[in-house]
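Below is a slice of the complex: some chains, not all, each in place.
As written, the chains take the letters A and B, and residue 1 is the first residue of each chain.
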Amino acid sequence: MKSHTTYLTFKVAERMDFLNITPQVEKAVRESGVSEGLCLVNAMHITASVFINDDEPGLHQDYRKWLEWLAPFDPSPERYRHNRTGEDNGDAHHKRQVMGREVVVAVTDGRLDFGPWEQIFYGEFDGKRPKRVLIKIIGE
Amino acid sequence: MKSHTTYLTFKVAERMDFLNITPQVEKAVRESGVSEGLCLVNAMHITASVFINDDEPGLHQDYRKWLEWLAPFDPSPERYRHNRTGEDNGDAHHKRQVMGREVVVAVTDGRLDFGPWEQIFYGEFDGKRPKRVLIKIIGE
């Protein structure tokens, strides 16, 4: 069994944004030398997501609006008790649960085994500081 | 290490529906010859889900109503900017995030290692056309 581990670091300028990280994951798969296996990609921070969807700017704007409805940004400790700790990111811990922490992707013939529109995104909900993503590939 | 990859294709008659695909996944596990390992099952399209829950028609009706509240079908480009692309499925991209893209199931003694009520479902949110599901099993 082979295994390969890589870490990416992102500092997103906005509070909330989505980055297409598919090229970096494809690069890690090539470097792993794995032909058949599984590839895990996860946010290492709990106010961020890794998810798979469409690389379409209108959709990403829809997601931002929808997530803001589901869990509005509100630094006060009234809406989010979490913000009594001095943090202002209670909303981000909720948004991340909707969009998910991780994806697991099949590696087949040495490549990410994707449907026609699948792309991997890093979802940031509490940006403006460096945060990490883990990529781990195991297989043969 | 053994690996086994299968693709399923579904053309769902309704816009939104749930199909129990547990028998097909069990068949793939038997064909894999894997006794101890992991089984990934994921939607290959970004307006569909694979998830694990109960095979109970009332619950599935509840899910449909709930998802419609969370992200109503609306082909206009006012609610979903994504629909400015000419698509009418902005809602489906949201519903899929709530229900998830994939499940990873343990394979133990050559079988899906399930609790008493766990069943695997394909969740379609933009049906009426053929769409694919990937099954990948790795282990020994």
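The definition used in the following text is that a residue touches a chain if its C-beta (ideal position, glycine included) is under 8 Å from a C-beta of that chain, and two chains touch if they have at least 3 such contacts.
What you are looking at is a predicted structure, and each value in this text was computed from that prediction instead of being measured.
Student: Out of the whole homomeric complex, 2 chains are present here; how many copies are there altogether?
Tutor: In total, this homomeric complex is made of 3 copies.
One rule holds for everything that comes next: only the chains that are shown with their structure count from here on.
Student: Distance from the CA centroid of subunit A to that of subunit B, rounded to the nearest Å?
Tutor: 20
Student: Quick check on the complex: what are the subunit A residues that touch subunit B?
Tutor: Against subunit B, subunit A makes touches at 1, 36-38, 51-54, 56, 58-59, 61-63, 66, 70, 98-100, 103-106, 108, 113-118, 138-140.
Student: Applying the document's contact rule, which stretches of subunit B touch subunit A when the two form their complex?
Tutor: Residues of subunit B touching subunit A: 1, 3, 5, 38, 40, 42-46, 70-71, 80-85, 90, 93-94, 96-98, 100-102, 104, 132, 134, 136, 138.
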